[in-house]
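Take a look at the structure set out below.
Every protein chain of the complex appears in place save one, which is left out.
And then subunit A:
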Amino acid sequence: MDTQTQAYSGRAPDRTRRSTRQVLGVVLFLAFVFGVVPAFIAATGRWDFYYTLTSVALLSVAAAGVWLTFYIGRINIGQGAYALAGGYVSTILMTQGGVSFWLTLPLAGLFCALISVLIGWPILRLRGVYFAMVTLVLTEVARLTALALPITNGAKGITSIPLPGGVSVMGVTLIPDFATLENPRQAFYFVAVTVMVLVYLVLWRIVNSRLGHLCRSLQQNEELSASIGVNTAWLRVLAYAISSFFGGVAGAMFVSISQSIYPSSFVVQDSVNFMLYCFVGGLGYVFGPMLGTLLLYFGWDLLQVAGQYQLLIYSGTMIALMLVLPNGVLSLFDRKGAGK
């Protein structure tokens, strides 16, 4: 007992130091995305960066969902389906139901979570490449469904979607009407980054709570997990539903920015990309998908200077990254991982 107490008291200041560092990291990050980035853009006049960074933020929200399914040991190549569904739900609610965009955002997520429960219940029994294949097909099914349904207006899609309206409570304007804004691109950036911060906060809490520990047990050994009393089927569906919720929210935001949606707004390529963002950033790190999205999205843009060799260099670099850093870019900063 004595040695145990010693071990704990020895670790306690370490833990405090770590949490101080975490808080500091979060504050720096918030200051950067909400302060430094807008200041930089205003100074350089590169307003197009807003569009790029908004995309990065939203793609990383969808990728966060994919990452969570990786965390329970499933390869998810179907996030495009939920992004598409979320986009349509938000659009249809706005254009036909007259619902405020801000309300459709969570509703789109909830709708996706709900259908993911129905879809996930049977398919989450599959493992490895079999689950991956079914989810891949799912993206295609979503596209074909959007083509076929009358409410989605087929291949013509839905265009001229209104910009998000304002929100005011008792005369106080909380969110201004985007149509009246001089610079809606900046407003979208702030919204997207806020959503991203919230999503990663949720993800971080999941991973660092018992819920995350149970997900890890599932990832490492489902049978053992069941034998310690975990309702594995239920937990898998829960994680998948949260994942799809993120996908739906990201899709709804995207559509609102482009003010149009087509069955081909999210295709298999997007689903594959979400997965790659997770791989590149690191499957073992909560912020892996965020970094992966930033690197790959920006990297692709930067490589435009390479002209016809863009894809070649991009793919070559990706293969090299996976060979050299199989645990993702973030493993570079992980001292424990580096020591192995």
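By our rule, contacts are C-beta pairs under 8 Å (C-beta built on N, C-alpha and C of every residue); 3 or more make two chains touch, one makes a residue touch a chain; residues count from 1.
Simple rule for what comes next: contacts and distances are computed from a predicted model.
K.L.:
What is the protein name, per UniProt, of the chain that does not appear here: "Lipopolysaccharide export system ATP-binding protein LptB", "Tryptophan synthase alpha chain", "3-isopropylmalate dehydratase large subunit" or "NADH-quinone oxidoreductase subunit D"?
P.N.:
"Lipopolysaccharide export system ATP-binding protein LptB"
K.L.:
So one chain is hidden, and I want to know which residue out of A:231, A:259 or A:315 touches that hidden chain in the complete assembly.
P.N.:
A:231
K.L.:
Provide the residue numbers of subunit A that touch the chain removed from this figure.
P.N.:
Contact residues on subunit A toward the absent chain are 3-4, 205-206, 209-211, 213-214, 216-217, 220-221, 223-224, 226-233, 238.
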